[in-house]
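The structure's right below; bear with me while I get my questions together.
Excluded from the complex is one protein chain; the other protein chains are retained at their positions.
On to chain A.
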Amino acid sequence: MISVVLDVVGGALLLLGLVLLTVSLVGVLRMRGTYGQLHAQGLATGPGVIAILASSIATEDAAIMSFAALAIVFVALTSPVSGHAIARAAHRRAQRDGDHPGEP
């Protein structure tokens, strides 16, 4: 019974992650400004990847789930930093070139 529940939850998380990655990809292609694209990629590098990693509970393997948990912590700490680095570079470039800072 628990195995079936874990399978269903894992499958749902996997589906959710794939949907978020797809929306993110569409967003990155549609958005023009750097900030808009960063919002879009934030869907993939944050909740999208986390949902896919969390779907590892369906494996019922402690080692795999441990790695997934560590990867989630790693992603949670590094994805905001990478987004911030790109945003800061875009902001400074816009200031240097005199562009509108909102949409570099």
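Everything below uses one rule, namely that a residue touches a chain if its C-beta (ideal position, glycine included) is under 8 Å from a C-beta of that chain, and two chains touch if they have at least 3 such contacts; residues count from 1.
Rule of thumb we're sticking to: contacts and distances are computed from a predicted model.
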item	value
Which of "Branched-chain amino acid transport", "5-oxoprolinase subunit PxpB", "Na+/H+ antiporter subunit E" or "Carbohydrate ABC transporter membrane protein 2, CUT1 family" matches, in UniProt, the chain that is not displayed	"Na+/H+ antiporter subunit E"
Interface with the undisplayed chain - residues on chain A	20, 23-24, 26-27, 30-31, 33, 35-36, 38-40, 42-43, 46-47, 63, 66-67, 69-70, 76-77, 79-81, 83-84, 87-88, 91, 101-102
